[in-house]
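Note that one protein chain of the assembly has been removed; the remaining protein chains are unaltered in position.
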Amino acid sequence: MEYLQSLGHKGLSFFQRLGRGHILLANIVMGLHTLLPRLRLVLIQVFSVGVLSLIIILVSGLFVGMVLGLQGYNTLVDFGAEESLGVVVALSLVRELGPVVSALLFAGRAGSALTAEIGLMKATEQLSAMEMMAVDPVRRVLAPRFVAGVISMPLLAAIFSAVGVLGGYFVGVGLLGVDEGAYWSQMQSSVDLYDDIYNGVIKSIVFGIVVTWIAVFEGQDAIPTSEGVSRATTRTVVHSSLAVLGLDFVLTALMFGD
Amino acid sequence: MTTRITEIWVGLFVAGGMAALFMLAMQVSNLSTYSNEEGYDIEARFEDASGLKVRSPVTMAGVTIGRVKDIVFDDNTLQAVVIMRLDNVHNRLPDGTSASIYTAGLLGEKYVGLEPGSSANECEDMMLEAEMEGREFDPANCQSKPGYLAEGSKIQITQGSMVLEKLIGQFVSKFLTEGDGKAKDNAGDNTGGGTDNTETTKGQKG
Partner (left out) sequence: MTDASPIVKIRGLSFSRGNRKIFDGVDIDIHRGKVTAIMGPSGTGKTTLLRLIGGQLHPDAGTIHVDTQNVPDLSYRQLYALRKRMGMLFQNGALLTDMNVYDNVAFPLREHTRLNERLIRSLVLMKLEAVGLRGARDLMPSELSGGMSRRVALARAVAMDPMIMMYDEPFTGQDPISMGVVVRLIRTLNDALGLTSIIVSHDIAETAAIADHIYLLSGGKVVAQGSSKELDESDSEWAQQFMKGLPDGPVPFHYPAREFTEDLFDLDNASRGVRP
């Protein structure tokens, strides 16, 4: 009986949080027009959300591309098809790894930082103080961060994929001796602008929205103590990673499952 | 001062992201091989167009000169009608050109390969005739223009997809019938059945 009760309580609080999250999203979107004359706020956040994530994206993109080049070569060479290395590297990066891995890294780097920052602002009453100064924290603090995340994510994913393709090139062409012309031309003939690149960009925009939304919400919804903020930060990383992987399946099924 | 640096960094970041997107579009994808949408459509009927897709390449002499635009099924002739769009620059293909569906490599994609055939045009015939007879040929005498593929042309000679299973099936049945004959010929030869098997396996590998 007690177990049932706690189950029901958990279910209710889950739906309550879900509702609060969507109300927050609606508030952010409805307040977006107030951001238009103040794009500087977004710019500053693009710096802390996007630019500061660059290093991790560049390094991981390079290594993921290099690993793909190595693994792809070892598999393809058995079939005498190592000319297709470019296709393997580019397709796996553009379709899947670029958007997904960079979204996971983004959640870990920028998402957790956003939650911690907003959570601490709440814990130190900065959000309350803004509200009492008649400045809506949703519009002044949350919305610019949200927009910056949505802008940065596709750019980061594109950088990740591009660097990865170069990494595959270094390993495949530079070290393993795949023909340079074959690497690029096979890639170009198999990767489609709309089917692959365009869909990859759409994926990364969706991931950007979801990850920053979760991060911003968890920050705003954090219990204003140091423990609450640290738990909210953990939740951001866990929830947004799960959301990215789950959504990736759904989006892939929608886009490529013809 | 710090805001200036922030702005520069953000500018670099956005430019880098855009450059990466641009590189993906230009260098990695087939955008660079996209011809401009201008071109002319030709049509070919195949018994079997399996494996062929819209936007599959159309090649001649191994060079892509167009793309498959549409594939439909004709209820009357029970054939696959493949509509191809060829680039405008390649406007001097003889109208006797034949089309076949090939596979790029063993497991690769299907594509349409065009092979030039003699154009069914009187002038060329007359020219050939004249050459053979050692006469002087005056093109001005010839009224009809040479026939080229143009918008709406239909390719007459076609060869549909090779379906691996069909081929193997044919191969196997051929060997089986041959094997039967052999078995009859060499009645009493015990190794007959064994030969059959090895041949079949070879056939499948091929």
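Order of writing sets the labels: A and B. Residues in every chain begin at 1.
We take it that a residue touches a chain if its C-beta (ideal position, glycine included) is under 8 Å from a C-beta of that chain, and two chains touch if they have at least 3 such contacts.
In this text, all values refer to a predicted model and were calculated from it rather than measured experimentally.
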| item | value |
| --- | --- |
| Touch partners, limited to displayed chains, of the chain removed from view | A |
| Residue in contact with the excluded chain [from A:1, A:36 or A:133] | A:133 |
| Absent chain, residues of subunit A that touch it | 120-121, 124-126, 128-136, 140 |
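Methods note: only the chains that are shown with their structure count from here on.
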| item | value |
| --- | --- |
| Geometric centre distance via CA averages, subunit B-subunit A, whole Å | 41 |
| Residues of subunit A that touch subunit B when the two form their complex | 43-44, 46-47, 50-51, 54, 81, 90, 94, 151-152, 154-156, 158-159, 161-163, 165, 184, 187-193, 196-197, 201 |
| Parts of subunit B lying in touch with subunit A, wherever the complex brings them together | 3, 6-7, 9-10, 12-14, 16-21, 23-25, 27-34, 55, 57, 105 |
